[in-house]
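Removed: one protein chain of the complex. Kept in place: all other protein chains.
Note that the chains take the letters A, B, C and D in the order they are written out, and that residue 1 is the start of every chain.
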Amino acid sequence: MDVRLVQATDIIGGTFSLALFGMIGATVLLLLGTGWVSRQWKLPVALAGLVTLIAAAFYLEAREVWLAFGQMPVIYRYVDWIVTVPIQVLTLYFLMAAVARPPVGLFWRLLVVAVVMILARYMGEVGFLYSTLGFLIGIVGWLYILGEIFFGKLGEINSKSASETVQAGFFWLRLIVTVGWAVYPLAYFIASFAGGVEEGALSIVYNLADFVNRILFALIVLYVTMRESALSR
Amino acid sequence: MDVRLVQATDIIGGTFSLALFGMIGATVLLLLGTGWVSRQWKLPVALAGLVTLIAAAFYLEAREVWLAFGQMPVIYRYVDWIVTVPIQVLTLYFLMAAVARPPVGLFWRLLVVAVVMILARYMGEVGFLYSTLGFLIGIVGWLYILGEIFFGKLGEINSKSASETVQAGFFWLRLIVTVGWAVYPLAYFIASFAGGVEEGALSIVYNLADFVNRILFALIVLYVTMRESALSR
Amino acid sequence: MDVRLVQATDIIGGTFSLALFGMIGATVLLLLGTGWVSRQWKLPVALAGLVTLIAAAFYLEAREVWLAFGQMPVIYRYVDWIVTVPIQVLTLYFLMAAVARPPVGLFWRLLVVAVVMILARYMGEVGFLYSTLGFLIGIVGWLYILGEIFFGKLGEINSKSASETVQAGFFWLRLIVTVGWAVYPLAYFIASFAGGVEEGALSIVYNLADFVNRILFALIVLYVTMRESALSR
Amino acid sequence: MDVRLVQATDIIGGTFSLALFGMIGATVLLLLGTGWVSRQWKLPVALAGLVTLIAAAFYLEAREVWLAFGQMPVIYRYVDWIVTVPIQVLTLYFLMAAVARPPVGLFWRLLVVAVVMILARYMGEVGFLYSTLGFLIGIVGWLYILGEIFFGKLGEINSKSASETVQAGFFWLRLIVTVGWAVYPLAYFIASFAGGVEEGALSIVYNLADFVNRILFALIVLYVTMRESALSR
Partner (left out) sequence: MDVRLVQATDIIGGTFSLALFGMIGATVLLLLGTGWVSRQWKLPVALAGLVTLIAAAFYLEAREVWLAFGQMPVIYRYVDWIVTVPIQVLTLYFLMAAVARPPVGLFWRLLVVAVVMILARYMGEVGFLYSTLGFLIGIVGWLYILGEIFFGKLGEINSKSASETVQAGFFWLRLIVTVGWAVYPLAYFIASFAGGVEEGALSIVYNLADFVNRILFALIVLYVTMRESALSR
């Protein structure tokens, strides 16, 4: 690829590099971490690491695209999200599956809902669906997931069977899914109904939000499972 | 390589990226997974991971080719398939080999039939063979493989000696080989006898089918062997 | 990428290659090292390895940029620093966390201060902030970190609970943070207030300083934790 | 690199991709396999994996060269062979070294003869040596190696001290070295004395022969050592 120069004041280009470096670091740490935690925690740690790995692959290309074209067509982010958002939701599922046995049906429901949620948003945003419809399906999907992890079987397992450390971790993970993920429908809303957003500004928001929504998410998973593994020894 | 822009509504280009990300994630998970399962399950898990690894290498190039030329000559997919389809068939063999001892001759028969099946399809599709002949050899090869895993020695080992978990997994893997793999002769049939297909539409079908035929296939292998390893401890 | 020729006497280009090779070597050694040390030391060793890994990614690109454009806009280094400097500070935290339990609040304070310190320097240097203000915030952040590791809880844990080896290692790590890191505010000062520096000369200084500030830092962490692991066996 | 299109009927280009994919898969399997076999078998498994690794590196470049120039100068293959052929011969040596102790002098003889054999062939083929002389030295070297593994110390260790599994494996490995490797002097002979060969046809032959001479070779080593490791547990 041709080398492209990032100017000293190009905050947008800089946050793409920043997110890339952050994802590379988080991925290596999480993948190494699968070797440090007890057997039952290896899967959730690996899944959290896959999210940052795929995000790293996304940023590797997205950064090039941005520097070359000054654009970031929404399809790039949606391709990333449609793989990683379900994995993140299932990370919560498998975290609880290491504590007790959540029903298998829930696995499939979470997977399908997460995929549909992202798909609807994408189709709404590029005009394959009415904007409002895409937005609504996305919101409903998100609420369903929140319902399951707060009041559904996963929430129940957490409050009844999980250790204190796991409960504290689950609290923060849920907070990220609730507050941190709010950036996506918000950005959608502004882009589609409130006059649109400047693509560069949006990129900065997304790139920085990923430090919370993916890297912090992954680090909490690693921290909790390392603590638990140390205690159970 | 030059950076190429994927437009926001370019579904075809998007599914190439999607499949690439999915394969990368699955590969890392499966290769890590070889360290989590008991000794006798390491080989089938590794083989399932090789399939997604080689598919990742295929998509890395195929995506570039598609974005640069808007074409996907069939040879790209057939080169991938002639390596990965035999590995998938042998994954089933080695899954059963961890339960009981299937005859070595079966190994070679499955390997040869799988290679011939793909080869015949390729030769039929590019015109080195009569279309009908290539199609028929492909079908016969597929039926032979189905016969072996349903009614042959592998089916027998499964129904007689395998644990419940393994049997359930084998059920789903067989279903993928039966229903999921039907997409290939179907696409061949439509392309050769029913007026041809649009290359972009075909790419979408193949790219999405790979989420079932390779990634789901691999995840089932990992799930079953992880469960078995946990139980036998 | 196009190949570019480094002339025999091009010291600046040479030090970019040098730092890249050094970072690659250090990263592989540290990541391997996580497998050699006892469980409680794995995290600090991994963090020290992440620093050199991200620095390697930085140099891979920075070297290309320098050879292609003969420039090194400050944003490249700041993107690296805003990820790696907090990781280095937290390496000290987790080194002590393996000895005793420092308060969790300290973790967040160190993280935030390190990020703010780098951010302020960047904003001051590119003119988003008054030069003097950026410089001062940077200095105050640095002093706060020094205070915590010398006289705060971390210093206390070190002097009260750590073994002799760990204390000796902590001594040298602190020295690097004190003396080695002085190069950054110094370079800032000269660049902003004392007539500016020649970009090439500055690159040589930074590239060579990284052998102390990152590679030696990482090697000390590895050395100390390997010694401790050998003793506790 | 620029993307180049492989046409649907371009068998030569296809076999380059095929060999590349095969080598990648075999390499990952063999390197993983070093973790599955008992201590004394790790070295031969690793060596067999190095052969496919270096072959993968060769094909990565050779494929580009072929697609770009439609040529495959012999030096590319000879550079690969002069590294990998000695490693393969030494794989046989270390396989027997895990059974009994072959003399160290034999190690050096096999190494030197294998290097000289390839070197002579290369020099004969490009005209640095009389064609006939290069051919003869190559043949003599090959016969020497065959003599050592059939009737020399290695053959003796195999027939006297090796287990049945190892003996069976050694039988097949020897067969590959005898029959499979015959393709190289044959191709040399035809190229130099019998009117020359078409470079594309030769590439197909070499690319497919590598599935036997390197991948099957490696898989036999892995299979035998995995069986032995399972039995001795």
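The rule is simple: a contact is a pair of C-beta atoms (placed from the backbone, for glycine too) under 8 Å apart; a residue touches a chain by one contact, two chains touch by 3 or more.
These figures come from a predicted structure and were not determined experimentally.
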| item | value |
| --- | --- |
| Chains in view touching the one left out | C, D |
| Absent-chain contact - pick from D:53, D:95, D:157 or D:215 | D:53 |
| Residue touching the undisplayed chain, where the options are D:75, D:133, D:182 or D:201 | D:75 |
| Touch residues of chain D, complete complex, unshown partner | 1-2, 31, 34-35, 39, 42-43, 46-47, 49-50, 53-54, 57-58, 61, 64-65, 68-69, 71, 73-76, 78-80, 82-83, 87, 126-128 |
| Interface with the unshown chain - residue positions in chain C | 1-3, 5-10, 13-14, 17-18, 20-22, 24-25, 28-29, 32, 35-36, 226, 230 |
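Please note the rule applied: only the chains that are shown with their structure count from here on.
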| item | value |
| --- | --- |
| Mutual neighbours - chains that touch chain B and chain C alike | A |
| Shared chain contacts [chain B and chain D, defined touch] | none |
| Farthest chain (mean CA position) relative to chain B | C |
| Copy-to-copy rotation for chain A and chain D - C-alpha atoms, rounded to a multiple of 5° | 145 |
| Computed distance of Cα centres, chain B from chain A, in Å | 28 |
| Cα-centroid distance, chain C relative to chain D, in whole angstrom | 46 |
| In chain A, residues with contacts to at least two other chains | 1-2, 35 |
| Category of the chain touch graph - line, ring, star, complete, other | line |
| Inter-chain touch pairs (all) | A-B, A-C, B-D |
